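Selected chains from the complex are presented in situ; the others are not included.
Letters A and B name the chains as they come in the text, with residue numbers starting at 1 for each one.
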Amino acid sequence: MEILGKVISTTGFANLTWGNVLMIVIGGIAIYVAIVKNYEPLLLLPIGFGVIVGNIPTIPGLPIGVYDSVANGFPQNSVFSLFYWGVTSGIFPPLIFLGIGALTDFSSLISNPKSLLLGAAAQVGIFITYIGALLLGFSGKEAASIGIIGGADGPTSIFLSSILAPHLLGPIAIAAYSYMALVPLIQPPIMKLMTTDAERRIRMKPPRKVSKTEKILFPIIVVIISSLIAPGSLSLVGMLMLGNLLKECGVTDRLAKTAGNALLDICTIILSFSVGASTQAIRFVNGANVGFLTSRSLGIFFLGFFSFAVATFGGVLFAKIMNLFLKEKINPLIGSAGVSAVPDSARVSQIVARQYDKDNYLLFHAMGPNVAGVIGSAIAAGVFLAIFR
Amino acid sequence: MNGNVIQNGAVIAFSGLLIVFTGLILIEIVLFVFNKLVGASAKRRALKDYFEKEADEIVPATPVADIPEDDLIAIATAIECYRKIHFDALQSEITFVHGGQHNVWKVGYKVGQRLSGLRK
């Protein structure tokens, strides 16, 4: 009878807490918005499923969850901890960037170099939020990881916080992807507040055609410059540009195809599932609760929102400042695309512009700052890495 | 103490933003050079093309021909069928109503072989 008792005690019902139930509901909501609202489904759906899986209470001593690694005194690494290792070791985000690079067309940026300034300006959200997080009492490493949410790049956020603040990885990743999904709701009010009606109607000249040679030289030049400026950005920018070179060079199509499909998908599934599964409601390390349901997570979500807002503000404001000096004015609505969140925030620029002039095509122009923002936040992550490691 | 943390933080934030701008501006400069070069070579080429154009102009586009709509429907149907049969195999499902299974994972080439006796 003792054994029967033991068997039954191994079921998870007894250990289920209200925190777990709440997290399972949150996971369900993530899946719901992924499917019904189509918000970043490739990431939010596996994250949501991971949140559910990560909040099933397991049996102490049985290695199952993402934290059940040999380092925790378990006799064997659990399968999920091996998946999660791909996140904490930092290996998945660069591989995902390799795939994204193999899918991204930088010609908008090449034909309109001014975009780069807008992409840089939007990174002000990262650094102001960093100061804000310090003010709220987060440590330097934590503040840097939280600030990078405003970079609006999932892999960059995960890469940086997995190295600097792995205990906050769950909330940071979920905040980043949530706000990226909510870009169409967050950005328009700020964009409208910051611009006059005349500015929103500015039309921009159609861009020139970019030659193959330029497209091939671009990734090589970007990797050299940005990694000389910020060596810490080499893992991310290096892989992004390798992927892009594979795509543009015209002689390695099969490699670009695999990088942008099979490899990207495999890394995406495992990364987003295990990031989700790392969000246990309550988890004690050295007596301190470092679980998801703490006031820190609330702080992270607040700061993340703040970061997105400041980044949008910064991008639009800088576009207006640039207009003071330019003969050919740019439409400041494309400034907000500098936060990255590719390609959603570029599409938001287009949508808002067309609310005022329905024949104004800004999408292509907005893609410039959009992809520049990816490079910009990768450089910002490199700076933080170099300072805090 | 806290004031000091914030002050340091502000310096880090400022220098960080500075580095981001420096990096992107350097890339921008290179791209400006690109644009200048392209502009220059485009002008030269435009001139050259102008004189070489006539010879090429006569080459006609592939004649698209008038395809009756019926035929187009037929073609589209055939292709759709073809795709269904040949390309969707891997996506297919393990269970379904009344035979016709295509699952490649475990079925392999078994279908024809094992069920053939029954089908007759």
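By our rule, contacts are C-beta pairs under 8 Å (C-beta built on N, C-alpha and C of every residue); 3 or more make two chains touch, one makes a residue touch a chain.
Since the structure is predicted, the reported quantities are computational estimates derived from the model, not experimental observations.
Undergrad: Can you write the copy numbers for the whole complex as a formula with these labels?
TA: Summing over the structure file, the composition is A x3, B x3.
Quick note on the criterion: only the chains that are shown with their structure count from here on.
Undergrad: Between chain A and chain B, what's the gap in Å when you average each chain's C-alpha atoms?
TA: The computed centroid separation for chain A versus chain B comes out at 23 Å.
Undergrad: Taking the complex as given, what residues does chain A use to touch chain B?
TA: 109-111, 113-114, 116-117, 119-120, 123-124, 126-128, 130-131, 134-135, 140, 143, 208, 211, 214, 217-218, 221-222, 225-226, 229-230, 372, 375-376, 379-380, 383-384, 387
Undergrad: Once bound in the complex, which stretches of chain B touch chain A?
TA: For chain B paired with chain A, touching residues are 5-6, 9-10, 12-17, 19-28, 30-32, 34-35, 38.
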